[in-house]
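Missing here: one protein chain of the complex. Every other protein chain is in place.
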Amino acid sequence: MGTESGLSTVLNGLSGIREWQEDCYRRLHSSPELSHHEYATADEIVKRLEQTSFEVHAGVGGTGVVGVLRNGDGPAVLLRADMDALPVREATRLPYASAVTTTDDDGAEVPVMHACGHDVHVTCLLGAAQLLSDGAHEWSGTVVLVFQPAEETGDGARTMLDDRLAELVGDVDVAFAQHVLPMPAGYVGTKEGPVLSAADSMRITVYGRGGHGSMPQATIDPVVIAAMIVVRLQTVVSRETPPTEPAVLTVGRIASGSKSNIIPDQAVIELNVRTYSPAVRTAVLDAIRRIVVAECQGSGSPKDPDFELFDRFPPTVNDADVTARITEAFTAHFGDSAGPLPLQTASEDFSDIPTALAVPYSYWGIGGIDPDVYRAAEEAGRVSADIPVNHSATFAPVIQPTLDTGTRALVVATLTWLGRHDD
Amino acid sequence: MGTESGLSTVLNGLSGIREWQEDCYRRLHSSPELSHHEYATADEIVKRLEQTSFEVHAGVGGTGVVGVLRNGDGPAVLLRADMDALPVREATRLPYASAVTTTDDDGAEVPVMHACGHDVHVTCLLGAAQLLSDGAHEWSGTVVLVFQPAEETGDGARTMLDDRLAELVGDVDVAFAQHVLPMPAGYVGTKEGPVLSAADSMRITVYGRGGHGSMPQATIDPVVIAAMIVVRLQTVVSRETPPTEPAVLTVGRIASGSKSNIIPDQAVIELNVRTYSPAVRTAVLDAIRRIVVAECQGSGSPKDPDFELFDRFPPTVNDADVTARITEAFTAHFGDSAGPLPLQTASEDFSDIPTALAVPYSYWGIGGIDPDVYRAAEEAGRVSADIPVNHSATFAPVIQPTLDTGTRALVVATLTWLGRHDD
Amino acid sequence: MGTESGLSTVLNGLSGIREWQEDCYRRLHSSPELSHHEYATADEIVKRLEQTSFEVHAGVGGTGVVGVLRNGDGPAVLLRADMDALPVREATRLPYASAVTTTDDDGAEVPVMHACGHDVHVTCLLGAAQLLSDGAHEWSGTVVLVFQPAEETGDGARTMLDDRLAELVGDVDVAFAQHVLPMPAGYVGTKEGPVLSAADSMRITVYGRGGHGSMPQATIDPVVIAAMIVVRLQTVVSRETPPTEPAVLTVGRIASGSKSNIIPDQAVIELNVRTYSPAVRTAVLDAIRRIVVAECQGSGSPKDPDFELFDRFPPTVNDADVTARITEAFTAHFGDSAGPLPLQTASEDFSDIPTALAVPYSYWGIGGIDPDVYRAAEEAGRVSADIPVNHSATFAPVIQPTLDTGTRALVVATLTWLGRHDD
Partner (left out) sequence: MGTESGLSTVLNGLSGIREWQEDCYRRLHSSPELSHHEYATADEIVKRLEQTSFEVHAGVGGTGVVGVLRNGDGPAVLLRADMDALPVREATRLPYASAVTTTDDDGAEVPVMHACGHDVHVTCLLGAAQLLSDGAHEWSGTVVLVFQPAEETGDGARTMLDDRLAELVGDVDVAFAQHVLPMPAGYVGTKEGPVLSAADSMRITVYGRGGHGSMPQATIDPVVIAAMIVVRLQTVVSRETPPTEPAVLTVGRIASGSKSNIIPDQAVIELNVRTYSPAVRTAVLDAIRRIVVAECQGSGSPKDPDFELFDRFPPTVNDADVTARITEAFTAHFGDSAGPLPLQTASEDFSDIPTALAVPYSYWGIGGIDPDVYRAAEEAGRVSADIPVNHSATFAPVIQPTLDTGTRALVVATLTWLGRHDD
């Protein structure tokens, strides 16, 4: 572990960057950009990094930005922040709330909001970059910054990997990412092992034979096939996955037919699967296919069903040793404000990067809610009712101590690997 | 029964009206109008009736037309034809095919076609009116013509009844209607008892509690409720209705949710029920409600389901005595071309009129398919594959002997009641 | 048709045989024997036939008895009666009620009762044989009597056919059978076309993989497979068979597992199918197999399911011409006491005989309920509640006019084919 004095020296710079960090955060928050369209965000990042010693690579995987600072011997630490915003109409009433809209492929107006806190992530990583650059004499090794587009669509990490990311970053020893969450601002939570679920969406089209509603015998009813499938799919979690391994299979959409008295000729089911291990993930996806095929055969379906996988996210499984080490460092640095992170049912594509690079990683959470507000909600037993969660139109992290905490956490984790060992 | 000589005399006029009838048919076919919008059709009817002795009442229930000819003592016979067309794009390639389109409430273009043959019904009834008017010396009693709008939406008969139809027609003894069907042209089919099913459509909305797809425990999943309902509804026909009484329950539409990973908060099911007796009809509709309510309770639904009945058609159950009498008359007149009409799974609102007037009725079918074409299809075992059925974009009755047969049938049935009894 | 005078002469003998017929009936009723064990019944039949001119063949297909009377030129008429009783404990309190019990293969005591009226059938046929033998001068042709064992198990007719029945009876022109039913005694009902359903029972064994109830992931749960099958099978009648063709699919037994916390390794389903046409019968049996196989595949069943068909009865579909002819004869003879027979949901193996012999047949019903009792129940709307049906422990036909009517009906039908045509 780095000496406390080295860490302290680096973090001393925090007071000097706080003002531009807060400005940067407000600017990003009021100028959100949808996945794969993070152009202004990338510009902001590049401009800031140019004021550091980091070597900057823009346009990686579209709008991604990579920064590399090789600072002598030692391990290489990769720090990743995601950049994109969501199609949500902001309802926070903040002075720096987003009023941005864009147009979708059909020409319809779409509101845009940083409802997931990626503006926090970018700002903290820019701050950490500045501190690490300014305090480079206090550590040695390599720091790699990855500003990733399109986390929300689950394909930003892969897009960067497909566009020479591995080559740009070289050998890496460990990777980190963090997420602002509906916990009290100032809190940092860590967890070994599974922390975020894998997510897979599947669009299934099943085929029947249409006809008049009064003559079912001349048809193969896809409404019945689809209903049987929805019912049958419940057995995947109830009977097939191990009870001690969380798995969720939700049919979020079912659609067939347009009129009460016409039997349609197909039905569409869209479902979403959450799992925390590759074995369970594979087993669930296989079971879905097996059940859908069987139900189609049970009705004598005239055509094989179609399966289309989309919006796929890998599981996030924190390395035990790496996480134990940062947990110890966070506890030493943050005291009682460091603690456990509960298992999250959300999904992320961060782990695609360390998985592709074959390095261990840890992903932690930082709080973003005014601690007084949080405590009051907690005392009233109203956390789930009163505290806005990510993706909500009123999700609005308090600027401080959120930015400070996220910046510190990145620096602490980095120097746990790269700090000078004075003994 | 009327004397054959009287009937022959009346029908002798047929050759004199055939030309305008065929012209009239082509005009109607190429100018179809949707339900409740049969304005030009009504004008055509009124104009033609003004050339007869019938007293004419237009605008009954919107676009309905009533004709009454009181011709001495005797029973009163009601003859009904329906007037409306369908939102189908004609694909017959006939010289007089429809190219008509209209716009729906949302401004979208809607094609219109006489795909159900109501143009045949109107033309035949106009022809029969002319023959009965011209040959009034050969019969005595009263003939009532009812040109009814909006059969396809199931509410045209009721609309006329709600607008003084009973008052206009006075006491009636028997009511008749006919339908052109995919049988050989020239054929007339009759059937005692149930002949057309009742039809009822129901829109059911069930309520859950929405949420993120990864947290089903915080939601009540309406996709599962809807699927269970579709599955459970199969037991109505398989377990609850008598095996010897036909009943059909089709879920023609199911819709819930818009995205794979969001659990929606409601689901919509639209279903259609076909039955042939009031007891079974009531039992099925009651069973549906019972099952839907139970499945909602099974999921702990937060709100009672909504039920909306629409597109309701009464059953058509031909009076045994009346039908035996016209069957005998048709057999005498048409010979081998008269025969049985199979039970139809279609529905009609004609019977609303005799039911409201409390008179017995019979509804028969006439063929509309070129007899050679039909025979060839029959020999090839391809009737269901090759012969277009009502509502199809290629349903195109041959003009003759279809119009002649339908006109004759109406006159024969009428004079069976009103013909002079010479003995 | 035979002259009325010839028929009258033959039936004049009725008063002379009534006493022994009633004695015979009481004796049979109090000495019922289960399927394939009709030894005493066969003795009674043989002894009686030996007092007629019929040539007697005993032991055909085990306990079956065949009588043949070749009486000059003319057609050959086959009359069949079934002989076996049921494992029901009689609760009629009649003086001649059965107190018979037997022991089954496991040594358990089994009560036996003529709860289906086969004693009536045997007695009437013995009476008709005597009358036809005594009045042989009034007709010419051949009469064949078939006293058949084991109708209740559905295999008695085939057993006789497998044991030289066709050879014994020679060429036959028409076949008849009758059944006593819960209608007023004295009534004779006929019906063209389908009159009794085909019945097929199927035993299905599906295979899972057992294990501890707390570890479903290590098992394949056959309870779930079986439940899904029962649910899915409802769609056969609700979606696959034509609504106008009656079909019933009942799962009468489901059994899997022995303990709440052990997942068993197989499940058994026993079902019964009723249909009225070979096409629907085949379609339903095929659909069952298709659905069961698919549901097993849906669960990843480790072994193909087993299907065993048993208790199979053919459909009984009365020949239209033959039935029209006996209907006319019955109407002439019985007047208002002849009428229609409603479609029965029961099944019979009688038709196996005419089908094997390739001759047309008709099967009619005779009433067995005291007419006053029936009328009172009818007026109170309590027929289904108060009138015991076949197979019930209180099913007790009144001796007269039941025996007279059944005897007359057989003679009338026979002489319709064989009576002298004097004109």
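Per-chain residue numbering starts at 1, and chain names A, B and C are given in the order in which the chains are listed.
One rule holds for everything that comes next: a residue touches a chain if its C-beta (ideal position, glycine included) is under 8 Å from a C-beta of that chain, and two chains touch if they have at least 3 such contacts.
Computed from a predicted model, the values in this text were never measured in an experiment.
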For the chain that is not shown, enumerate the shown chains it touches in the whole assembly. A, B, C
Looking at the whole complex, which of C:254, C:324 or C:383 touches the chain that is not displayed? C:254
Filtering C:89, C:203 or C:289 for touch with the omitted chain leaves C:203
Using the touch definition from the top, which of B:132, B:198 or B:224 touches the missing chain? B:224
Taking the entire complex into account, which one of C:271, C:353, C:396 or C:413 touches the absent chain? C:271
Interface residues of chain A toward the undisplayed chain are 231, 233-239, 243-244, 246-249, 274, 343, 345
Absent chain, residues of chain C that touch it: 197, 199, 201-203, 212-216, 221, 223-224, 226-231, 234, 248, 250-264, 267, 270-272, 274, 310-311, 345-347, 384, 391
For chain B, residues touching the missing partner are 214-217, 219, 221, 224, 228, 231-232, 235, 238-243, 287, 290-291, 293-295, 297-300
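As a convention for this text, only the chains that are shown with their structure count from here on.
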Using the average of all C-alpha atoms in each chain as its centre, how far is it in Å between chain A and chain B? 59
Separation of mean Cα positions, chain C and chain A [Å, integer]: 71
Where does chain C touch two or more other chains at once, residue-wise? 231, 235, 238-239, 243
